[in-house]
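Note that this is a trimmed complex: some chains were dropped, and none of the rest were shifted.
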Amino acid sequence: MYTEKVMDHFSNPRNVGEIENASGVGTVGNAKCGDIMRIYLDIDDNGIINDVKFKTFGCGAAVATSSMATELVKGKGIKEALQVTNKAVMDALDGLPPVKVHCSLLAEEAIHAALWDYATKNNIVIEGLEKPKTDISEEEVEEVY
Amino acid sequence: MEKKIYLDNAATTKTRPAVVEAMLPFFTESFGNPSSVYELATQNKKAVDDARNTIANALKAEPFEIYFTAGGTESDNWAIKATAEAYGDKGNHIITSKIEHHAVLHTCEYLESKGFEVTYVDVDENGIIKLDELKKAIRPTTILISVMFANNEIGTVQPIKEIGQLAKENKILFHTDAVQAFGQLDMDVNDLNIDMLSASGHKLNGPKGIGFLYIRKGLKLKAFVHGGGQERHRRAGTENVPGIVGFGKAVEIAIETLKERQEKEIALRDRLINRVLSEIPYVRLNGHRTSRLPNNVNFSFQFIEGESLLIMLDMQNICASSGSACTSGSLDPSHVLLAIGLPHEIAHGSLRLTLCEDNTEEELDYVVEKIKEIVEKLRSMSPLYEDFIKISHIKEGI
């Protein structure tokens, strides 16, 4: 069902855990399946993401996308982190089954939520970042056959 | 463990070698169409009749009350749709339960779209149908009660005799989906007042793609699949002779070994339940403690999600399920677990282990150890568990 990369990130998820006194924390839930993801960001004074951790209550795809997403934002600037879309995460994992596409949205949204938290705490505006939804109920992802 | 430990016998079972053995001649030697005149075909007709007799005996029914189908799903569809069609002039109301298999539920929903009215009766926290609600649901227009013998997810066995009695007193037909129970539990259609009963070969170590519907004699049910005159003009299509023969063999063995399998599986089941409940925190047994299938165990582990649990078990060579296999791939939590009152996130963390007679204590001890490790690992990555621990600490004033 899952690609080798997905299985790898699922069985050995990178960056699991918490960051105490994190610069930003974002928790999002997926209304479609009830799954929940939380991302912790440690952002330095230059706006670089020094460290990132996650916790996920979700399926194999949710765990793997969390893991891959944290890998993709680690060491990046805020602007670059914003470019890490669910599609980028899926591509990096060599794809997900059609019914699991929505899982990858959790990761994207959780990063955005953590960045929003960071921005709010520091009273800054991040260009291109909108207030995150806490519940993702995206339009039906078209099944691809 | 190198070897796979298969604990998903409610999804499907291994076909017994003796069953395959019995089927083989009907592929390449005695392969004729049983409806034909020549001798090659009459051998097949006899083999089909023998299987029908074996199955009828298992239910204390008559052979001509057994109609072969392509499986449990078709049997359920047939029983419910044909009753609606045949007795629709008497009334348009059907009663079923909230925890039926989708083969029953989706068929009832289809009939609702055709103007029928369906009452879905609640179950209690153990999954037992609320008989008082069932009684109250009966209307003058009720033509059918369809309640499953035993549930496929949580294993709860229903009070079939009481339901049959209720149906009889009120002159309502009673159908039971016995796909999980047939071959695991004793049943007598007369004693239990069952008018229609569905079963499926692959759930009792028989082949896939074969099932039957028992229809009590005298019911005016018509065909659901129209065509040739097979199955006494009630179910058209060239008979699946190897499938029928295999099904017959599987039933023969299941009935012969019923008692000893029950004893063995109940012992294994209870040991597994006791170990998990006592050794893992925040876990709940779903389904009734004693009125349950001998081979069914179903737990909810708080704070973790079922699919992740399954994949990790699979990596340890353990095959299990987190709901009914037919609906995995679906993202909704199981309707059965919701019906017994579990909140969404707990329903999500459910694990079904369904045994067979070949499982050993040693295997199950290994399984318990692996479940422990995996539950711990998944909880350590769960934001829900994190919150829970923090809140407990706050509550405990730490």
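Per-chain numbering from 1; labels A and B assigned in written order.
Convention: a residue touches a chain if its C-beta (ideal position, glycine included) is under 8 Å from a C-beta of that chain, and two chains touch if they have at least 3 such contacts.
Predicted, not measured: the structure shown is a model, and the values here were computed from it.
**Q** Just one representative per chain kind is placed here; work out the formula for the complete complex.
**A** Although only one copy per kind is displayed, the whole complex is A x1, B x2.
Simple rule for what comes next: only the chains that are shown with their structure count from here on.
**Q** Taking each chain's centre as its mean C-alpha position, how far apart are chain A and chain B in Å?
**A** 39
**Q** In their complex, what parts of chain B are in touch with chain A?
**A** Those in contact with chain A are residues 303-305, 307-308, 311-312, 315, 329, 331-333, 344-345, 348, 380-384, 386.
**Q** Sort out for me which residues of chain A touch chain B in the complex.
**A** It is residues 2, 7, 10-11, 13, 16, 18, 27, 32-38, 54-60, 62-63, 99, 102 of chain A that touch chain B.
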